[in-house]
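Of the protein chains in this complex, all but one are displayed in their positions.
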Amino acid sequence: MQNVLNGIPLWWYLVVSSALFCIGLYGTLARKNAIALLMGVELMLNAANINLIAFWRYLAPASSGGLAFAAFVLVIAAAEAAVGLALIISIYRTTRSIDPEKLDRMKL
Amino acid sequence: MTIQQVLFIVIALAVLGAAIFVVTTRNLFRAALMMIAAFFGIAGLFVLLDAGLFAVAQVLIYIGAISILVIFAVMLTRGMQGMVPRNSQATAAAVTVAVVFAVLLLLFGPLRLTLDLARWPVISLFAANVSPRDVGGIEWTPPGQAIPAVPDTYIADFGRSLVDLNQYLLPFLLIAFLVDVVLAGAIFIARQRRPAEIVEDRQRQAEEETEEAEAMRRAGVLPGAASLPEGAVASASDH
Partner (left out) sequence: MNVINDLLKIIGDFIAGIINSIFSFSPFLADVVTMGLAAVILCTFAALSFMGLTYVERKVVARIQDRVGPNQAGPLGLLQPLADGIKMFTKEDTTPAAADRWVYNLAPLVIAVFALTTYAVLPFAPGVVGTNLNVGVFYIIAIGSGSIVAIIMAGWGSNNKYALLGAFRTVAQLVGYEVPMLLNVLPVVMIAGSMGLTDIITQQTTLNGNPGIPFIVFFPLSALVFLISGIAETARSPFDLLEAESEIVAGFHVEYSGMKFALFFLGEYVNALAVAFVFSTLFLGGYAGPVLPPYIWLLLKAAAVFFVFMWLRGTLPRIRVDQMHNMNWKFLVPVSIVHLVVVMALMKLFVTNPAQVQANGGILVTPGVQAAILFTASIAILIGSLVIAARRARIMRLQEEAVLEQRRAENIAAVSV
């Protein structure tokens, strides 16, 4: 008993997005560079988007809930990248380093 | 095996391979390029899911905007190239991620069919094959039933749902507001300050600290040593 479209069951998408999410999580936790860390976050957001759109297609293609939330995720990702990178560049200007482990002071 | 299956497997492997390259490589510029490749593959997955609008939006926003921003940041912080890609907690992170992936696989993967996790007490709440009916007034396709085609007007429906008060108008407005704030905030943060401004800032800071120390001395917290405030000023202007 499972949902299958064109021979692809829903859980294939879920597994791929889980794997992508975990890779992104590893990047966020284990990288030594703040930009690489942001890339990990972007991958995680993309994994969430795959999930949203897969659920939309398989479970409720007539409603636009999945699409709406996927669109919100896209916008949030863009906003997050803009602010995050602005912060990173500003920090790099003052401290010449973007290693998150070294940025443990409360002021610059 | 249908053509869609073959396409799915090829795209999925490419996306995951590119993603692994992104989180392990030492060269950040190549990591950003591989991230673009992964985004492209995800756009392909969206096409397989009949969401052409989102495939195109993915290309426009993720590749045309976010990746370009990331590449710019990589170029502007060139001094940080070629550092060790992993930090001190990489092993712990790998273990955590493996555990998370295992849990996700149990929830979504093929194993859940044999283990019948839906019957397990807590997991059953989250398991994918519990089919919630009439959640939020949306009709769900129950497992095993034929999946209806996407309506031709799905883009128009999606657009209308964003401006419908009973659907997603409020989140849409919130997101619009957020983007406005972010635009202003990002410009403010990343703005290159003129040297005169920085000097002025530091002077003001030093003055404030002197005043603070003065006030404390007057209140009797600090014994009337005049050298201390000077020391504070000196350390403040060091930064």
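Every chain is named by a letter (A and B) in the order it is written, and numbering of its residues begins at 1.
Here is the rule we go by: a residue touches a chain if its C-beta (ideal position, glycine included) is under 8 Å from a C-beta of that chain, and two chains touch if they have at least 3 such contacts.
Because the structure is predicted, anything quoted here is derived from the model rather than measured.
Every shown chain touched by the omitted chain in the complete complex is listed here: B. Interface residues of chain B facing the missing partner chain: 3, 29-30, 33, 36, 52-53, 56-57, 59-60, 63-65, 67-68, 71-72, 75, 152, 155.
Quick note on the criterion: only the chains that are shown with their structure count from here on.
Chain centres here are Cα averages; for chain A and chain B they lie 4 Å apart.
The part of chain B that touches chain A in the complex is made up of residues 1-2, 4-5, 8, 12, 15-16, 19-20, 22-23, 28, 31-32, 35, 38-39, 42, 45-46, 48-51, 53-54, 57-58, 61-62, 65-66, 69-70, 72-74, 76-77, 79-80, 83-90, 92-94, 96-98, 100-101, 104-105, 108-110, 112-113, 128-129, 136, 138-141, 143-145, 147-151, 154, 157-158, 161-162, 167-168, 171-172, 175, 178-179, 182-183, 185-187, 189-190, 192, 239. Of all the residues in chain A, the ones that touch chain B in their complex are 1-8, 10-16, 18-27, 29-33, 35-36, 38-40, 42-43, 46, 49-50, 53-54, 56-65, 67-68, 70-72, 74-79, 81-83, 85-90, 92-93, 96-101, 107-108.
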